[in-house]
Structure formats: structure tokens, C-alpha cells
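Input: a single structure, listed below in C-alpha cells.
Here the complex is missing one protein chain, while the rest keep their positions.
All chains are identified by letter, namely A and B, in their written order; residue positions are counted from 1 within each chain.
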Amino acid sequence: MLEFFLSLWSSWGDYTIRMVALGAAVLGVISGVLGCYAVLRRQALLGDAMSHAALPGIVLAYLLFGTRDLGILLLGAAAAGWLAAFLLLSITRHTHLKEDTVLGLLLSVFFGFGMVLLAFAQKQPTAAQAGLSRFLFGQAATVVERDVLTMAGIGALALVLVALFWKEFKLLSFDPDYAATLGLPVRLLDVGLTSLIVVAVVVGLQMVGVVLMSAMLVAPAVAARQWTDRLGTMLLLAGLFGAVAGIVGAVLSASARGLSTGPMIVLSVSSIVLFSLLFAPRRGLVWHWFQRQRNARRLRWAMQHGDVPPSVPVMPPADAPPDPRIAEQKGASR
Amino acid sequence: MTSQQEVQLIAAVIAAACALPGVFLVLRRMAMMSDAISHTVLFGIVVGFLLTRDLGSPLLFLGAVLTGVLTVSLVELLNQTRLVKQDAAIGLVFPVLFSIAVILISRFAGNVHLDTDAVLLGELAYAPFDRVEWQGIDLGPRALLVGSGVLLFNLGFIGLFYKELKLATFDPALAATFGFLPVLLHYSLMVIVSVTAVAAFDAVGSILVIALMIAPPATAYLLTERLGTMLWLSMLIGVASALAGYWLAWVLDVSIAGSMATMTGVLFVGAFLFAPERGLVATAHRRTRQRWAFAQQLLVVHLHNHAGSSDEAEECSPAALHGHLRWSPDFAAQVLQRAERNGIVRRDAERLWLTEQGRKLAQGTGVGG
Partner (left out) sequence: MMHQSHQSHQSHQLQPVPPPTLPAAVPAVAVSDLTVAYREQPVLWDIDLHVPTGVLLAIVGPNGAGKTTLMKAVLGLVKPAAGQVAIFGAPYHQQRQRVGYVPQRGSVDWDFPTSVLDVVMMGRYGALGWFRRPGRNERDLALAALQQVKLEAYAARQISQLSGGQQQRVFLARALVQDADIYLMDEPFQGVDAVTERAIIELLRELRARGKTVVVVHHDLQTVPEYFDWVTLLNVRRIAHGPVAEVFTEANLSRTYGGRTTAMPSR
């Protein structure tokens, strides 16, 4: 542990590592916060589809504008990701195909089309296209100060929007029909929130790449959910987990050869998930196991003594997740 | 056979092999499992390679298939804790295994032919050069042999367990009461998906595996609802996309896998727009036709409901169609005209009456009345 912090400290002096770590941290905050909405609205795989779908947008932007400027390429990515989200909505509305099918379809077809375009781009005489394939697996090492500032700017804007529309986004995620009866413009809010998720995906492409982006959205949110029952806390924690994983992953990847940054970040954040699933109080699996053991002991005690021990009811804890199988049934009680 | 023909044959065989399990993935709402499995098989291949140090070892194949099953089991394990929903579980599991695979490659197998670009895209164009020989006789490209084997395996499995699969897909509870063991079938299907993904992965890369497994069945599902038809139609569409994609790639000189995936999308869009019953065009056409029929029905039901009521004079007038039904004056006039022509409504100054035929129509639609 101490060794790790020492290496963290010494590597902080290195400009590249510092930029990568900062970039990863910024990405972690953005994707962690916005990923919460994706996970709560059961759109966890939307990020995966959108990140794959972004590829043709990036290449097309490059072909059209002939520039490697990150801002332009990311605008292309955002447009394509947004188009994929729109198509998902309209295909599921107009056919009987299920959402998962349409996600898989869009993901692979968009990506395939992106590869076709990429082949065109690679035939261009300029050598600049070499930078395009970095989006496949992400190339954190190419991140410079300006990129970090761009990411931070975009991220700050996204977070401000989340804060401004806090109660609207919350109600939309929990009960959209009810939100509509209160007069909230549900469609518009939906488009807005989806666009923010597109932003998070796009920001992450350069850092972790197309394939691993979905983990950056899903993992911090899942981990954070285990520690709290409040949306606000969940968002804060997810942002924190994302940032920590970003920094740890970046520093670890710099510590030895062959540890790619994207995968190291994903493994860091996934370790946080594993730890949370196991050890989070009240929801964690280990906690539940202990709870069951204690209940069993109480039950044994009660059977031996013909009575329950004073002030310790033989019951599942009141704050355990309810078991749907034992939900009250009106029919059964009559 | 020229190598060009061989590439096409390989692509067609793999497309057909992918379409078969794909149909069940689409019907069982597990399409994204193909996304997960096609990415994680890399993990199995890498581990297999690190153990054997031989890219041709059958252990790699076994490892990849086992990883596919591991992926599915991990997703379900997470799902069963009720702490994580299924879609999030998929989104958690496959990046982890993929990340480990990428790191293992770059750390321990960096100099070997296992680069990550090929993982996503495959190298179909080179497939004919990897040939299998037996006692000096050339048996053909390895990818073709493996692909054909998997295709036959899939055909055999689905042929044998057709009715069990059908029932388990459409009514798992009933299948269980018949003793069909839906869980066992489920995992068998996942083994099939993994085997197919591994076989296809080598030649066409993970993304095209998803395209070939999901897009043709999705397209076929727009054209038919019968499982049998859907199966052979998916194979047909998959093969057609593969061949069309090959030629597109040849003409444009671009990635074969990418252009095949693009063609599966093109065929899907074709079906989405022009499917005879379900396509957007057919639906729009039917809508306009039904709109008039529906409006006339609505008119007779309205007149019938208010016949004999206290507000009859008010409700059964041309003005009420605009005021009460919220029809535009133009639309109301047109509906009325059509209804009169069809002899279901009689108009008499500012009152509308149902004819005998109209009354029958009104009583025939819906319940009660």
C-alpha cells in the first residue's frame, strides 16, 4: 500500500502521467454521475451501443473537415451517438422488436459502417488518420492539457445541467407517467438526459475506447448504489468512485509496461464494484450472510427456550430488501 | 477454387451458422448476450494460448467456449443477487474479461499474432491461406472447415430440440412443467452461441459476430412470426448480407467485415421500410385506408349510442361531429360523404340517421351497445 502511494507521488511529477490521471479522473466523475441515470432507467447498455455507434461519426467528421481537432471529431461522435439513440427509440416504437435486439443491431451495424469509412480515411494521403483508430481502444497517453481542459469544461456543463434539472430528472427516472401528469415536458427531458449520456460516452472515447466505455457508465453507478439509498449521495459516490478508479488505473498503468490505461481503469472501477457488492452494509452479500447466521442463532435459541429472546424479534431486519415472493396478497388473506 | 471464392464461401457458411442461434437470442430478449460473449471469448483464447503457447491448439477453442459460458453464468450470478439488474450485469461483466484479455496480450503475448485490432475486425481476407492438410491432401481453409462444422452442429442441435426450444422460448413455465428443463436448454443454447461466436470470431471479428447473429434474425422477424420460417429466412438474409458485403468491400476496397455488417443493416432498413405487412410503407398505407373505415365506424357507433337519448338531436347532427368528436370540419364532411355513399348513414337537414345497414354495423363493432 505504502509502495503504491510512493509510486503515485513520484509519478505525479511526470507530465504525461499527470495529464492521463487528471483526464481519467474527469472522465470518471462525468461518466459516474451520468451513468447513475443510465443504470436507474435500465439503459445500462445504451452507453455501449452509443460508444460503438460513435465511430462512423468520428471518421465522417474527419473525412468532411479534414482535421484531427479533438473537438470536431467528438462533435461527429456525439452526432452519431445521438442518431443511434434516436433510431433506438423509433425502431422500437414502429416494430415489435425488443430493445436489446435493436441495441445489438445498431451497435454492430454502425460500427461496421464506421470500419468501412475508416478504410476510406486510411487511404487519404495525409498521415493524420493514424489518430483515428485510437478511439477503438482509447489512447490515454495522447491526452494533453488542452484535452483535459476540454473534457473538464464539457463535464462541468453537464454537471450544472444535472443540478439545474435535478428534481425533473429524478422524477423522470422514477415515474415518467406521473411526471407527465404534473405537466413536465417528459419527451424533452428524456432527450436532454439522453444527450447528456451521449456527452459522457463521447468524452470517454479517447480515454478508454469504444469497447470499454460501457463499464465507465455502469460500474461506478452500480458500486455507489450499494452504499446509499439516496439519489444525491449515489451520484456523488459514483463520481468519486469514477475519479478514484481513473487516477488509480492511470497510475498503475504507468507503473509497468504493457498495462494499457483503458483496461486498467476498467479493472480498478470493477474492483470497487466487487468490493461494494460484497461488503456494503445492509445490501452487501457478506452482510446478508451474517444477518442470516444471526437469525438462525436466534431461532435456535427461541426453540430451545420456547420463547424469543427479549427485544430481538425473529424476523428479517426491517430494512432488508423485500422478497417479492412474500409480498402481501389480498387474495391469499381471504 | 480461387481464394476469392473461398472467402465468399467462408463468409456465407459463418453467416448461416450465426443466424441460427441468433434467432433464439432475439426471441428470448438476450440479444446483448451476443455482444458480451463475442467480446469475452478473447479472454478464453488468450488464457488458452498462454497455457499452450500454441495458437493452433484446440485448447484455445475450448477455453473460448468455456469463457462464453462463464460470461453467461457471471451475468446470471450478479442478476440473482438482486443487487444488479440484468442489463447492468452484462455491462459490468464483459468489459472486465475483455480488459484482462487485453492486458494479458500486451504483457505476455505482445509479439504473437493476437493483436487487438484483429479482435474487433477479423481477417477474413487472409482466411484462405490458413489451410488444413491431412496426409499431404489439402482439405481446404481451416475457417471453412470449422465454420461448416459449427453450421452442421447448430443445424443438428436445433433440428433435434426444435419443439423443446420453441416451447422454452415462448412459454418457459409450460416447458418446465413438461420436464423440458428450460435451464439446461438455456445453457445449451449459450454453449451454442459461444461455439459459434468463437468459430466466427477468428474469421470476422467480434463486431461482425454480433451483426451476423442479431441483424438477420431481426430482419426476418419483421417478415414473419413463424419460428420455422424465421430460421431459414435468417440464414438466407445472413448469407445474402455476407455475399453483398463481400462484393461491396471488393468494389470499394474497404474492410470486408465492416462492409458485411453494413449490408446486414441495409437489408434491415429495407425490411423496416418495405416489409409487406409490417414495413413502414405498408403500415402507412394501411393506416390511411383504415382511418376512413375507422372514422365511419366511429360515426355509426356515435349515432347508435345517442339514438333515443335525451341529447339525440344535439349529438346526431353534422355539427356535433366537429364539436364533440373533435373532427375538423373538412374531415367530418368527408367521412359523412363516404358514409352516405356506403349507405350506412342517412342525412336529413341537420339530423343524421342510421340506416338499417348502419345499425347492424354499429351493433357488430365492439361489445355491448
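Following the convention adopted for this analysis, contacts are C-beta pairs under 8 Å (C-beta built on N, C-alpha and C of every residue); 3 or more make two chains touch, one makes a residue touch a chain.
Small disclaimer: the values here were computed from a predicted structure and weren't measured.
Between the chain not shown and the residues B:A31, B:A143, B:V195 or B:V301, the one that touches is B:V301. Within the complete assembly, A:T228 is the residue of A:T228, A:S255 or A:S271 that touches the hidden chain.
Checked against the full complex, the candidates A:A180, A:L259, A:L285 or A:A302 give a single residue touching the omitted chain, namely A:A180. If you put the hidden chain back, the residue from B:D54, B:D171 or B:E314 that touches it is B:E314. When the whole complex is considered, the residue among A:R18, A:R68 or A:K170 that touches the unshown chain is A:K170.
Where chain A meets the omitted chain, the residues involved are 40, 42, 164, 166-168, 170-171, 173-175, 177-184, 225, 228-231, 233-234, 318-322, 327-330, 333-334. By the touch rule set out above, chain B reaches the unshown chain at residues 286-287, 290-291, 294-295, 297-298, 301-302, 305, 310-311, 314-315, 323-327, 365-369.
In this section, only the chains that are shown with their structure count from here on.
The distance from the centre of chain A to the centre of chain B, each centre being the mean of the chain's C-alpha atoms, comes to 26 Å. Chain contact summary for the complex, chain B toward chain A: residues 26, 29-32, 34-35, 39, 78, 81-85, 87-88, 90-92, 95-96, 98-100, 102-103, 106-108, 110, 116-117, 120-121, 207-208, 210-211, 213-215, 217-218, 221-222, 249, 252-255, 257-262, 264-265, 268, 272, 278, 280, 283. Within the complex formed with chain B, the chain A residues making contact are 39, 42-45, 47-48, 52, 91, 94-98, 100-105, 107-116, 118-120, 123, 133, 136-137, 211-212, 214-215, 217-219, 221-222, 225-226, 256-260, 262-264, 266-267, 270, 273, 277, 283, 285, 321.
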